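A single protein chain has been omitted; all remaining protein chains appear in their positions.
Here is subunit A:
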Amino acid sequence: MSTDTSLRQGPDASGFFGRFGGRFVAETLMPLILELQDEYERAKQDPAFHAELETLRKDYVGRQTPLYLAERLTEALGGAKIYLKREDLNHTGAHKINNCLGQILLAKRMGKKRIIAETGAGMHGVATATVAARFGMECVIYMGSTDIHRQQPNVQRMKLLGATVIPVTSGTGTLKDAMNEALRDWVTNVDDTFYIIGTVAGPHPYPALVRDFQAVIGEETREQMLEKEGRLPDTLLACIGGGSNAMGLFHPFLDDTSVKMIGVEAGGEGLDKRHAASLKGGEPGVLHGNRTFLLQSDDGQIQDAHSISAGLDYPGIGPEHAWLHDINRVEYVAVTDDEALEGFKALCKLEGIIPALESAHAIAYVQKLAPTLPKDHIIVINLSGRGDKDMATVTEHLAAELAE
């Protein structure tokens, strides 16, 4: 492929993917963001950085994760052949640790002693608390009070790992509000604090560096698929909140024109009701350091997202996804809370895998998609996390069925 037509070159020097991205932050943070960018560029050129990351991925996280042929799911849907990329088998139970390891190594290089992060479902919070413990750094996690209620096991895990969990009550007490509060902490403690952003959003260089640390998902998938099938997959499928697991799977395949990619947003109660589908139901705007699609009013006020899954409950999306949507390289769809629950149940019963409610959105979409495709069509779903954390939510919604 030629470099000038590659879709993998972004962002530009100002942090833009097309019209999306940028560095829309307060002046207080600008010097630090520029410093982070410089340090990241140096780290990318440093073999020692890559070697340490590689060792931790292998021995601490347990990579590479399997690419698993979901035979019974495939059979039940009666169409395309479905593989699951098992990010749920990572240490801490989701893809989030891939990014946290990369960022904490950057924090160490920059001499920072204190780590902060926002979390929605708690998976990023747990992964951050984990790497902070591993590297002996102080850790403060901001989490919306609504999410604290619905993701209790993860709150306890973070505390056990030595993190301080600060409940955020502003707004609706979900991921957006936690991110505001983390930004307020950062602007106050700019000297000693490293902010580990959990998704491919925020000011440049975060969308690029989180993507790069997550791209291991797609790189492994490519290698494993070539080994198993001798060819590339036809379709990649991943759920999208901020979009880090999807970007990690998609990015290494962006220049492979034969590979179709579908991002599944959280359709909540339906796109005409409360939802979290920023691309399907939002408009371009500026929030949390980047220009992207946002759920917002005509007056530019940010609207509260809704999803059964705390990890997708965010009114924005990473800027690179917004750009891929603009240029039609990736198709974005939405599935509802109810459909996600059906996907959740199907994977439990057919494959013996309890998926995270986030990942269940991708399963729900494959239930619609796979039957329409021939048996020689290969789909890879990123199974981004496991569902232990969601037992309370699922129990609540499926009370009648579980009581039988």
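One rule holds for everything that comes next: a contact is a pair of C-beta atoms (placed from the backbone, for glycine too) under 8 Å apart; a residue touches a chain by one contact, two chains touch by 3 or more; residues count from 1.
Heads up, the rule we're going with is that contacts and distances are computed from a predicted model.
As stated in its UniProt record, the chain not included in the shown complex is "Tryptophan synthase alpha chain", which appears among "Carbon-monoxide dehydrogenase small subunit", "3-isopropylmalate dehydratase large subunit", "Sigma-70 family RNA polymerase sigma factor" or "Tryptophan synthase alpha chain".
The chain omitted from view is touched by exactly one of A:Thr65, A:Thr92, A:Thr119 or A:Asn180, namely A:Asn180. Although one chain is not drawn, the whole complex shows that of A:Asp38, A:Glu75, A:Glu223 or A:Glu283 it is A:Glu283 that touches it.
Summary of contacts with the chain left out: across A:Thr55, A:Ser170, A:Thr257 or A:Thr372, the touching residue is A:Ser170.
Interface note: of A:Glu227, A:Asp272, A:Asp299 or A:Asp376, the residue touching the hidden chain in the full complex is A:Asp299. Residues of subunit A in contact with the chain left out of this view: 14, 22-32, 170-171, 176, 180, 183-184, 187-191, 283-289, 291, 294, 296, 298-302.
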